[in-house]
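Only a single protein chain was left out; the remaining protein chains are all shown in position.
Should a chain be cited, it is by its letter among A and B, assigned in written order, with residues numbered from 1 in that chain.
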Amino acid sequence: MESVKNIRNKASMDRETLTKIFSLISTIVISVVFCAMNPSFLGTKNITNLLRDMSPVLVMACGEAYVLMLGSIDLSTGTVASCAAVMMTVLLQSVGAWAYPIVILYGVFAGTMNGVLHTKLGVPSFIATLSTQAIWQSAAYLLSGGQPLSLLPAAWPLVNWAKVNVLDCIPLLFLAALVVLLIYSFVSRYTGIGRTVKSVGSNERATWLMGQNVHGAKILAFMFSGLGAAIGGIFFAVKAKSGIPTVGVQYNMLGIAAAVLGGVQMTGGKGSIFMTLLGALLITIIQNGMNVVGVDGLWQQIIFGALLLAAIFMNSDKDHKGLIVK
Amino acid sequence: MEKQVHVSRIGEEFKQEMKKQSQRERFISWAPVGILAFLVVLFSIIAQGFFSLTNLQNLLKQLAIPLVMSLGLTFVILMGSTDLSAQGLAGFVGAIMALMVVNSKNANNMGFLGILIAVVAAILVTAISGIIHIKGKLPTFMVSYAVSSIMQGFAVLSYKGEPALIRDEFFTTMSQGSFLGIPYLTYIALAMFVIAYVLQFKTRFGSYVMAIGDNEGIAKNIGVNIDLTKFKVFLWLGVCIGLVGFMGAVRLGRGEVGIGSNLVFPAITSVVVGGTSLSGGKGGVVNTLVGAMIVTVINNALVLLGVSPYVQQAVQGMIIIAAVAISIPHGKNLIVK
Partner (left out) sequence: MERKLLMTIRGVTKQYPGTLALNNIDMDVYGGEVLGLIGENGAGKSTLMKIMIGAETATSGTLEMHGKPYAPHTPIEAMKLGVGMVFQEQSLIMNLTVAQNIYIGREEQYVKHALVDTRRMNEDAQKVLQGLEITNIKSGTRVNRLDFADRQMVEIAKVFDSVGASEGEGSIILLDEPTSVLSEKEIQQLFRHVRRLCTRGNAVIFVSHKLDEVMEIADRICVFKDGCKVDEMPNENLDEGILYEKMVGKTASGEYYHVARQRVPEQDVVLELRKLCKRGYFADVDLQLHKGEILGICGVVGSGKEDLCAVICGDEDPTGGEILVRGQSQRFASPSQARKAASILSVPRERRVEGIIGELSAYENICMSNFDGVRQNGVISDKLAKVQAEKYVQELSIKLPSVNQRVGRLSGGNAQKVVFARILASGCDILILDHPTRGVDVGAKTEIYSIIRDIADQGKSLIVLGDTLDETIGLSNRVAVMKDGEITKMFDAPPDGKPEQVDIVKYMM
């Protein structure tokens, strides 16, 4: 009995590493392939592009990673980002730079709302976030009148920072995303509530009885996810100087995929926030590389779906015999 | 003698609690019907044109697709799972079906065979995701989420850019035509309802799904073949999604990925609002019929009231949260993921 348990623990520990190794090898192999097909793939210019494209995925993924770490899921990040992008465009034109804090607050609010609905009303996370996803989609459409909005040139000075590259090759946007990642990672590792998030994912019942604030940790995780999504939305808006009410939709899945490819287990408790960097990198390389080598962009969704499925499969506990999975 | 008194105190209280709980359950199980009646009365008063024969026909027409979709999901939810794959899969079915009947993009003319192929494709896909769920022990909504994305990709890829317009006259008339005042598509939906009803109440399959949703451990002990039953649930889901894809394409007149968008969410809303518990083992197809009617009535009335169509989704979102919050068991130490 004891020894069976040992083997199982070992196996599940290796699974997280396995996923990371898979991601790492895929990243390298895919980069080499793309580079062979089109040498400009690893050119400075493209790397700069790649890092810029990666920024929204990264911030959304590290927020989502928090929720996945709980063993829950947030399906609303895509539309929160869309809504944030639209809000950003609208607000930049009306209140100027105040748009940034307001949209960030919106993200905190949207995330906290998910957390409260989930913990206080006991609504399963996927249904709560599926519902708020619908609500924010409606809001995005209402706010934009259903049409993509472009930012008026008068407001451009407020978003030009997104074009700035540090040392000529590292976009400021990416550095901003990195700061978010580091903060999220820090909270996860060095604060009590951050640690509680992870232990809730491993064993919610024990964490509760150990006298940790389980509900607080859950709300925090959802809040971070909403915040990450809103920052992602800001990035979309400042990058493209526009607010498209559907811009974030497919990024919900990309965020989840990036987190899982970085080693976060969808059933909770395992993985690290920081490693979502790897997942986000892999995803962006595929996205960007396919454009560079001229593969039909329509394949992307298929590839990412399959990649997500593979990552979930690799990353989950399958050898627990009596496990009931719904 | 004193002993007897002790026995009765806690025992009585326990019995009372059980009774209260079952009364509450009974009340909740009738609530959807009450809500439907209330909404009908309310909208008849405040929404001009709601209470009319034309609108009744409209309602029946609007009911068709969400009803079939939610009948498919009912069994999935009854056993405590969820499925999001319809989003991409229904679009895929619609797209390939449009490409196989007489259409604007190619010279195919397979007629009913085309529909059959499309529906079988849907069944295959749900069967595969069912197997991944059962054998891989991965939660259904995760699997279906990824599958949905993949199928959406294939759907877009199948017609590359411009979706195929359906030119087959049989199908173009089908979308508009009606018999005895009831639209053709609604007949399909009602037929599916009858089949679903028989499945739930007249077959072993129905009882087994209920048993799995109520308590999978007990079901296993009773001798229910869990894996096989789950697999059958996914086959049924495939049939429903296949039909929905077909109906959506016929309704729209073209096969595009958009058929699947805004499909899953109203369907889950219908199932849950009808009183089927997300944790499984409670409710069923009759509840779903009521739930689908509620959702259809609300959407219809919102349009009549001149509310922006963008708000519809948000309204559904709020309804579903309220419905789940009311029907789900509460307790501070319950574990909900």
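One rule holds for everything that comes next: a residue touches a chain if its C-beta (ideal position, glycine included) is under 8 Å from a C-beta of that chain, and two chains touch if they have at least 3 such contacts.
Note that the structure is a prediction, hence the values are computed from the model and not measured.
Considering the whole complex, the residue from A:N114, A:S144 or A:S199 that touches the absent chain is A:S199.
Counting the whole complex, the residues of chain A in touch with the unshown chain are 1-2, 5-6, 9, 12-13, 189-192, 195, 199, 202-203, 205-215, 269-270. Chain B meets the missing chain through residues 6-7, 9-11, 13-19, 22, 25-26, 198, 201-204, 207-208, 210-211, 214-215, 218-219, 221-224, 281-284, 332-333.
Here is the rule we go by: only the chains that are shown with their structure count from here on.
Within the complex, the chain A residues that touch chain B are 70-73, 117-118, 121-128, 130-135, 137-139, 141-142, 146, 204-205, 208, 250, 253, 256, 266-268, 296, 298-306, 308-309, 312-313, 316-318, 320, 323-326.
Listed in rising order, the residues of chain B touching chain A in the complex are 79-82, 132-133, 136-143, 145-154, 156-157, 160, 216-217, 265, 268, 272, 278, 280, 308, 310-314, 316-318, 320-321, 324-325, 328-331, 333-337.
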